[in-house]
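A single protein chain has been omitted from the complex, and every remaining protein chain is retained in its original position.
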Amino acid sequence: MEEVAFFIGAIGALGAAAAVVALKNPFYSVLALVIHLVFLAGIFLLLMAQFLAASLIVVYAGAVMVLYVFVAAYVGGIEEPKWDASPELRVIGPIMAVALFVAISIAVLGSGLAALGTPGPDDIPAGFGTPEAIGHLMMEDFLIAFEAASLLLLVAAVAAIVLAGRRRGDKGSGTEQRKVLVKADEQANAQVAGNGEGA
Amino acid sequence: MTATWAWLVLLFPLLGSLTIGLTFKALPDRTAGLIGVAAIVAAFVCGVLALIGLQGEPSESRHVASSLWEYANVGGLKIDLGIYVDPLSIFMVLVVTGVSSLIHIYSYSYMKSDQGYHRFFSYLNFFVFSMLVLVLAGNFVMLIVGWALVGFASYALISYWYRRNTATKAGMKAFVINVIGDIGLYIAAILIFKNLGSVDYGTVFEKAPEVFSTNQWEIVAICLCLLVGAFAKSAQMPFHTWLADAMEGPTPVSSLIHAATMVTAGVYLIARCHTLFELAPTAADVAAFVGLATLLIAGTIALAVTDLKRIIAYSTMSQIGYMFVGVGIGAYSAGMFHLMTHAFFKALLFMAAGSIISAMANMQDIDKMKGFRKAMPFTAATLIIGALALSGFPGMSGWFSKDEIIDFAHFRRGMYDWMWVGMLIGALMTAIYSFRIIFRILPGPACEEAQYLIDKGHVIHGEPKNPATNEVEDTEVGYPGEEHHIAEQAGGMKFAMAILAFLSIVAGVLQIPGVDEVVTKFLEPTFENSVFAHMHPSTGEAWLGLTEGGLISIAGIAIAWLLYIKRPDLPGKFRQRFSAIHTLCVNKWYGDELVDFLVTNPVKAVGRFCNRVFERFAIDGATAGVAGLTRSAGAAVRDIQSGMLRGYALLMLFGILAIAVYFLIRSL
Partner (left out) sequence: MDIEWYIVLSALLFTVGFIGVLVRRNPVVVLLCLELMLSAGALSLLAFSRMLGNQDGQVFVLIVLVVAACEVVVGLGLVVAMYRRRLPLDVDEMKELKG
């Protein structure tokens, strides 16, 4: 039973992952990633990580992917141009990545870790991976890491606002200095765009 | 308690220097001057309180070592940030802070029109702080710190008018020569640590007699290295050439640093290390003979040169020569006493000279000065008092102090009798050159500047120019200001000079042979283990010596009177008759040229050689080679920096893969 569940999950997750990479339209890629995450959550359940499976669905497949969808919709479903600056990457890249996979596989299969060949111990504590157990761990043993992570989130949120904040068009509060800055900004943009075309 | 007061002595000048230095934009000039004066006066008061605390102790335990914290503790070398308070250091503290207070008060008025007023007082306070570190140091490392700091302060103050070429050059010269002395001190400290395992005064002086036998070569080497430091700082032969040039600094600086305090540091050093010098009598004799040579040579130069400040500078060298002889032959308290009285009358002479030079619109040539007796009566009076004290006129302070040293040399007999004769000749020259100043400046018809002062009641304003080169100058910052004040018109200067004049006259009563001998008794705890502690001439011999000294001084003054008043044509005739000697003296016995020939030119030649060979081929070649290597390596790997994000990702993948493969291969 477990094997069936694993293979369904594994094939689904891998297929969706391949779709993320393969699909031309980023919008579809995002949707493929959502499917991937759903299958991955199933595998998480097999590893007795109920809380993480739930948070993966809720936070990731739910919230984060909505963000992706928004952005993909905002910037439009831009197809990648046919022209490639470095076509050799299309060949070398996958070869090297597969080589990495082979290396990792050799490392895993050839390692002396006897436990790797088992499904893991049976005498795990009751409530392994439940929200309660993780909550205790987080609030007791990993409090500082937890707080640091929350601070990181705050910083990232502020950074996103600064990065994506409105720069042009808000004439209501614009001071002279700001206008000058915007002008300089535009000039720089024009120059960059010109360079881009030139290349 | 004594230690606390001693630390406060150090604290106030440092605070003053920092406050003035850091607030130079915020505070008005006058406030800065007042802070400077207040800091030094506070230090003096703390010094007096420390003295009282120290005198409260029984005489055998009259020394306090105190440490704020550990400065370093490495490989058995333990250095405390410590001070050592005993009668000798307190004596120096009182002389330094006392004279400094008066000179600060003098400068407060004298420097009024100068643009760098804050800077001046900040430096001056810093100098006092450094000097106090030097005299209060509790170990040789702190001594070196203080020694180097006064060297810097001296450099900064000589070059105080930093846009004057001659001043900056003189500052550099002083600094370089002082650094040679510093090196001597370093080597001495290293040798002391190597042989005695400590740099602490207490331990060193206690262990030295056990470790060394008399005149063992190590102790002689240590003392000679100490002497290099002492000679350089105190402008003794052959390191004397910087002091005359140091007169480029403002007059209060000459007065404080290059007459009263810093240049006597060498004397203090020998007195402080007397235990070591008594173990190395050869080195002590070297000190005494160098002192003798310096006092004679400097005396002859002082007879010949015509620059007012330089005459007094050579006289300073000569008087420090007396002190070196004193501490070299074991007359420690006499040497220190002469240090004190010299500080009084030499500071006074410089102050009076400063007053006259400002009246002359910064001209310093005594050939051009005449008739200041009427124009500046107060300055004239102080100048005469200073000259009398300097020449050792009976009753004045210099009479008691100088003749005590001379007398001690005679008392020790043997070869020291030669020193006695030399010093008597020196005393005669001292009297002649001090009254040469008096008789040429004060009497006679008033010169143009003096007449202007009498008629108009204020100082003549000449075109500002460099007295050494006659170059026309500015009065902006970095040059002397509009004018310097004269004592007659500035209360502060008058006050400081009056006190010093009073002290120059009466300081001798501290040390009347057979009557009180306060200084000797006060310093006794420091020198009690000295072999000369209980060797001193009897009262009768002492008075005999004083009588001789007094007669020589009067004779010298009489000769000066004969030469410069009665028969003013005589000096010219002498000059013609003995033109070779005169040229020798005017050119300072070719000291500078000798140093150039023996040291500077060879060093320059080596430098040129190194420039031509090492710099061109080795250094330049190496630099060019490294640069070329870097450039070609950069060119080789430059293409990797394509700016392609995906390219970087691929490179990263390579890296990860390489690491993975490496570990896989290793685990086989």
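For reference, chains read A and B in written order, and residue numbers begin at 1 within each chain.
To be clear about the criterion, contacts are C-beta pairs under 8 Å (C-beta built on N, C-alpha and C of every residue); 3 or more make two chains touch, one makes a residue touch a chain.
The structure displayed is predicted, hence computed values, not measured ones.
Colleague: Please identify which of the visible chains the hidden chain touches across the whole complex.
Modeller: Answer for the hidden chain's contacts among shown chains: A, B.
Colleague: May I ask you to list the residues on chain B that touch the chain which is not drawn?
Modeller: Within chain B, the residues that touch the unshown chain are 638, 640-646, 648-650, 653.
Colleague: Which chain A residues touch the hidden chain?
Modeller: For chain A, the residues touching the absent chain are 2-3, 6, 10, 13-14, 17-18, 20-21, 26, 29-30, 33, 36-37, 40, 43-44, 46-49, 51-52, 55-56, 59-60, 64, 67-68, 71-72, 74-75, 78, 80-81, 84-86, 89-90, 93-94, 96-98, 100-101, 104-105, 108-109, 115-121, 123-125, 128-129, 133-134, 137-138, 141-142, 145-146, 149-150, 152-153, 155-157, 159-164, 167-168, 189, 192-193, 196, 199.
In this text, only the chains that are shown with their structure count from here on.
Colleague: Using CA atom averages as chain centres, what separation in Å is found between chain A and chain B?
Modeller: 75
Colleague: Quick check on the complex: what are the chain B residues that touch chain A?
Modeller: 642, 644, 646-647, 650, 653-654, 656-657, 660-661, 663-664, 667
Colleague: Any idea which chain A residues touch chain B in the complex?
Modeller: 85-86, 89, 92-93, 96-97, 99-100, 103-104, 106-107, 110
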